[in-house]
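To keep things clear, I will list the structure first and then write my remarks on it.
With one protein chain withheld, the remaining protein chains of the complex are depicted in position.
Let's turn to chain A:
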Amino acid sequence: MAGLELLSDQGYRVDGRRAGELRKIQARMGVFAQADGSAYIEQGNTKALAVVYGPHEIRGSRSRALPDRALVNCQYSSATFSTGERKRRPHGDRKSCEMGLQLRQTFEAAILTQLHPRSQIDIYVQVLQADGGTYAACVNAATLAVLDAGIPMRDFVCACSAGFVDGTALADLSHVEEAAGGPQLALALLPASGQIALLEMDARLHEDHLEWVLEAAAQAARDVHTLLDRVVRQHVHEASIMLGD
């Protein structure tokens, strides 16, 4: 058996997308009433839930408080049923810790933390179903949740992954494409300014190709922004109707 052909001669990917196309994105804000902010996102078969509490007083040890800005605390976990094989530990493993750290870095760059000194913002993200691009889905969900909580941000943070196959950059990799073992890059972008909040890649990729892959990821992130913006407007619109009653 020959392996899967990731990109056909006609330019179609395994699931029928073209190189630069995203998977179908659906999102909803304000899914939980108790939390300050919450959101749910589906990017193809990758599904993530984000919940935000805060800003509130520092919990636990007071010494952690920062004098000039808010502390961003991120926790990532993925459901035991999120992958094909059942996972043993839903959170606390190295991968989850790393993901939490990356999310924290991303949001420290995006949230205007200096507005809330000596306080704390908690972001909890859970992946319900993983089909590639979990980091991107988490970031996008968390952005919506933070917006829902009304915490001031510089801009949306929109994330997307990109890979490189046969000389072509592919946007928004699915699990099959990730599993094929090529290089994969994750990018979190502040679309208005074009600033990069986080860029992560742990494979070997030639310097000459980096530019294309980066551009593919950035374009995809801008596309994500268009969609998220629509979701937020829709949500606000609905909320204002409710208030109007």
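Keep in mind that, in the parts below, contacts are C-beta pairs under 8 Å (C-beta built on N, C-alpha and C of every residue); 3 or more make two chains touch, one makes a residue touch a chain; residues count from 1.
Basically, contacts and distances are computed from a predicted model.
A chain of this complex does not appear here, and its UniProt-recorded name among "UBC core domain-containing protein", "Vacuolar ATPase assembly integral membrane protein VMA21 homolog", "Phorbol-12-myristate-13-acetate-induced protein 1" or "Exosome complex exonuclease RRP44" is "Exosome complex exonuclease RRP44". Considering A:L22, A:A48 or A:L189, the position touching the chain not shown turns out to be A:L22 (whole complex).
Interface note for the absent chain: among A:Q10, A:Q34, A:S193 or A:S240, the touching residue is A:Q10. The chain omitted from view is touched by exactly one of A:R62, A:R88 or A:H206, namely A:H206.
Touching the omitted chain from chain A are residues 1-2, 5, 8-10, 12, 14-17, 21-24, 44-45, 84-85, 131, 167, 174, 176, 204, 206-208.
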